[in-house]
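Partial complex: the chains shown occupy the same locations as in the complete assembly.
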Amino acid sequence: MNTFGTIFRLTDFGDTHGPCMGGIIDGCPSGLLFDIPFVQAELARRSLPGDGRCEKDEVRFLSGIYDGVTTGAPIGFVIENEDGIASPVTNQLLKPSHSSFVYKEKYGHTCNEQGGRSSARQTVCRVVAGAVAKMFLRNHGVTVTSRVLASSVQVPSGDTVGATVEAVIHGLPAGLGEPVYDKFDARLAAAMLSIPACKGFEIGEGFRAANMLGSQYNDVQNPDFSFQTNHDGGVQAGITNGEDVIFRVAFKPIPSIQLSQKTIDYQGNETIYASSNRNDVCVAPRVLPVVEAMAAHVTFDLMLLKQANKL
Amino acid sequence: MNTFGTIFRLTDFGDTHGPCMGGIIDGCPSGLLFDIPFVQAELARRSLPGDGRCEKDEVRFLSGIYDGVTTGAPIGFVIENEDGIASPVTNQLLKPSHSSFVYKEKYGHTCNEQGGRSSARQTVCRVVAGAVAKMFLRNHGVTVTSRVLASSVQVPSGDTVGATVEAVIHGLPAGLGEPVYDKFDARLAAAMLSIPACKGFEIGEGFRAANMLGSQYNDVQNPDFSFQTNHDGGVQAGITNGEDVIFRVAFKPIPSIQLSQKTIDYQGNETIYASSNRNDVCVAPRVLPVVEAMAAHVTFDLMLLKQANKL
């Protein structure tokens, strides 16, 4: 199931050690002035120079665009893996809190190649589709932004740390989202939890709401139908109410650390593992364009879906 | 989009003020000994005598079961609305933090009837499907349990309060969930956020992970492949690792309170609203079987889906 979305859909492929990543964006209406430099700029935010793997991430579009405008046909694209060609490390260790063990259980093979799909590298495809969604959204006055909330933790050399990201969708019309199982925030939650290393999602007051009284929490409306407060984070009963959609996403520390850790190999023998790769210290700030891309994707998809509700 | 699940699917209907709620459970394998008293017991947990609306919730199965065993055909069911027949109140107030405003924006009508789909009453259908999932799961040694985490808030008379629920899925095999967009925890998150009043989801350490170091967080495996710790909450890279899946869900205070609140009517005139119905003080404990039902639904669906991965 490498497809995301109902009407506006991304299907993608690519192994982190293979020749390239790529995808197909389907359901994109015809007639959009296609802004390739913007896509490239979003990709650049994701591949900020840092400690970890850093690629040029030049995207090549292969279909669905003619004379700089979308045609309504599916948009195929590829992004080369420059570092990837090197060497698929088929080591025999189960890296702690990594995908190695669960992939072995799921697919029955003990090479690391498959792990390519769980790598953060996969998120380049999300950023491309998200950038296309953002192009449409900005034509409708909708923006998606995000920031890292400060962490008070000091990170020793060779270690990693988690992060909380807060994002805001601004300019949304009221009425987006489906009442029961496809609530706007249910879709957002699934989108966020599908990002590697994500461990939590909350909207508006989120977990704080559990300790609030109804009389404190309820958002009262003004005579112009705007709201005096936004404890609900812009979504009520699963449907946008026209206020900013505000949500937060929790990420765990990147599991690959340079410090030595106990672990086992595929045969169950105890051993020691220390990552020798240069890894990022934290998913932030490189995860920001990914969070925004997924939020933009969900928003645009539900805008298209809403149109199918009427006749 | 009133359908939930990929292989094991619930589609349901019913307006809170209509004659009944009902649904169709599809994708249920044949040959399951069908335990109607168990379904009824799960429903009873949801309709605990409390301050709010209380119904007998007797479920009537209409198809898909023969001689006490599932046949593989879709299972239709209905549950009468005893209170519901009464009077669809078409009042003209926009209840604060309620569905009234967003439904008007979405559907263009200003009666409260539509609100029936956003009512907690809809969750009876989830509990029925979840009970069927639990029947299969217990045959495979999998259990789903939950509890309310204590809140320190004192609730004045006529007010309401939020809640945090923690749930555990025990006995799961490793290898469930799909790698990218249909991760086990992404599906769980969507399932939970689809429950009325839910505002947050976290798995394992969740939001606490944001302030942890990789060296503290990583779950190290024993020579027998079990884990020494379970910071990841049983899911790594979106796939179950065989440990307990542990997650928490945040609920906001029920928006209907008996205290007077400012609000507006559909024309934008300021007015005062105080609920005259007897409402629950908190979604908990009645929400527990709903949380469990959705978790069981996701789990069983991904177990069936996993089988389609092989040949």
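Which chain is which? They are A and B, in the order written, and residues in each are numbered from 1.
Keep in mind that, in the parts below, a residue touches a chain if its C-beta (ideal position, glycine included) is under 8 Å from a C-beta of that chain, and two chains touch if they have at least 3 such contacts.
Quantities reported herein were computed from a predicted structural model and do not represent experimental measurements.
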Oligomeric copy total, full assembly; chains in place: 2: 4
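The criterion applied here is as follows: only the chains that are shown with their structure count from here on.
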Distance from chain B to chain A - Cα centre to Cα centre, in angstrom: 25
In the complex with chain A, residue positions of chain B that touch it: 1-4, 12, 94, 96-99, 101-103, 105-106, 115, 117-118, 122, 149, 151-153, 155-156, 159-164, 173-175, 178-183, 185-194, 196, 199-225, 231-233, 236-242, 248, 250-257, 259, 261-264, 268-270, 306, 309
